Each structure stands twice: as C-alpha cells, then as structure tokens.
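We show some of the complex, not the whole, and keep each chain where it was.
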Amino acid sequence: MAFSGPIEDRLAIRELMDIYADAVNQRDAELWGSTWAEGSSWKLPVIPGMENVAGKENIVAAWNAGMAMFPFIFMSISVGDIQVDGDTATARAYTTEVGITLDGTEIRPRGQYDDKLIKVDGEWLFIERIFNSLYGE
Amino acid sequence: MAFSGPIEDRLAIRELMDIYADAVNQRDAELWGSTWAEGSSWKLPVIPGMENVAGKENIVAAWNAGMAMFPFIFMSISVGDIQVDGDTATARAYTTEVGITLDGTEIRPRGQYDDKLIKVDGEWLFIERIFNSLYGE
C-alpha cells in the first residue's frame, strides 16, 4: 500500500527514524530519548523483562543498559511503511546493525520495528515501538 | 545530476522503492505485486530464462518461484537517482540483501536496478526494472 498522509509528515517521520539511528551511532542518550513521547512503550518480546518497557524514563534507562553491552554498535535504518492519519501514524522500519559484544564477538543483526507515532506540538514522536529480531542475534 | 521533478513525485518514488523491499521482507506477494504496472517488464539478464519477464502476472509468479529458493531473505534499498518528467520517470536503486539458500548457505549480495516508472491514477508504479548483480552472488 502506498504511503499516506501529507508529504511534510511522511518526510518528518522518515527523519525521526534517521535520528533514532543517529543517536545510537553517536551513543547520545538525550538525542535518542528525544524521539520518544511521554507515556510511550518500547516492546521487545524476545528479551525477557523487556516485553513492555513503559514510560520514557524507563525506556531511556533500558537503552543505556543495553548500549553498555556493546562497546561498538552501528545502526542504519530502512523505512518500510508510513501511514499518517491526522496527528497519529503507523510505520514499519528495519534495522541493520554491526555490533561488538563485551566478549569481542561481532554480530550483524537485522530487525523490524512496528511503530505507532503521535504528533505533539508539531513534532512526530514514537508512542510505541515493537521490535522483533529477523536475523543474526 | 540533481534529482528532478516535483518533490511529491520524488518522495513517492522513493517510497515505492521502500515498499518493494518491505514486501520482500514481509514475503508479501500481493504487496510486492502492487508496485508493478500492468504490462510491465522485469529484466534479469544474468538469470537464464528471466531476461525479460513480461506482464504483471508472470512477474509475480517469477518472484514467488525466486522467493521459494530463499528460506530467509532481507532486503534494504538505496536510491541512486530519480528523474521525473510528467507522468513518467527513470530511476536507479541499489539492493543490499542477506539471504539463506535452500542448502543453508548465507549470501550477502549487492545489486543495481535501472528503472522506468509511470504514474497511473496518481500512483507511481514500475513499468520496467532491469536488475544486475554487483557483488556476492
């Protein structure tokens, strides 16, 4: 299905995904946190204890803990779908990563994000991201 | 050469390429088929018998046969060029894939698409895609 919604919104959501990956690459918790709405949920069903990380503060804390497990991590994203309906949207994105774990192992995982977004004061933010691993981890 | 044409069209063609890869990742033949125009051609000169797969129905059938050879496949695309002229366009895109063949071998091919597109009822569709492998297969 063709992407829907005003091009301003579709481009802004694409850019939000770019910022999310940029923040990983920069290891910038503040920047990464800025992509999430208050009251948002980060759902990682494959990771015990992270099935539903609720609230922006908890999400950023969980991310910091996760990042600490990777002395090096590089992420790029691919947009799969964006459907805008007024001030809400759904989206799908894919992650391509290269990482080094604490024991020095190189991993090259591929993952999928199914997203819900909201527009707050003119800015698009993630209100829910569900992550599933596709390959390599 | 700078990309040309209205930004609405350039963004919509970029998104069409995103949908093409999304459909591969979702293994969704209907979604994948929706990116092709009636009477389109999928040309894979490097694959005997697929030098010119003509007609949307044949293209989707060939894709289904191809996908059956890969228990796992992940595709991301990179846009190389988009030139819009009214309701027609040319484009170039690159494919980055990770795949597992039926015998369990992992491949990581890179490829190039040279494309012709048409706008039908306000929606951009591929009318011709010529694929060439660049690396890894």
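By written order: A and B. Residues from 1 in each chain.
Keep in mind that, in the parts below, contacts are C-beta pairs under 8 Å (C-beta built on N, C-alpha and C of every residue); 3 or more make two chains touch, one makes a residue touch a chain.
Every value quoted in this text rests on a predicted model; they were computed, and no experiment measured them.
Trainee: Once every copy is counted, not just the 2 shown, what does the total come to?
Mentor: 3
As a working rule, only the chains that are shown with their structure count from here on.
Trainee: How about subunit B: which of its residues touch subunit A in the complex?
Mentor: The contact residues of subunit B facing subunit A are 7-8, 11-12, 15-16, 18-19, 21-22, 25-26, 31, 34, 72, 74, 76-77, 96, 98, 123.
Trainee: State the interface residues of subunit A toward subunit B in the complex, per the touch definition above.
Mentor: Contact set of subunit A toward subunit B: 1-3, 7, 10-11, 76, 78-82, 92, 94, 96, 108, 110, 112, 134-136.
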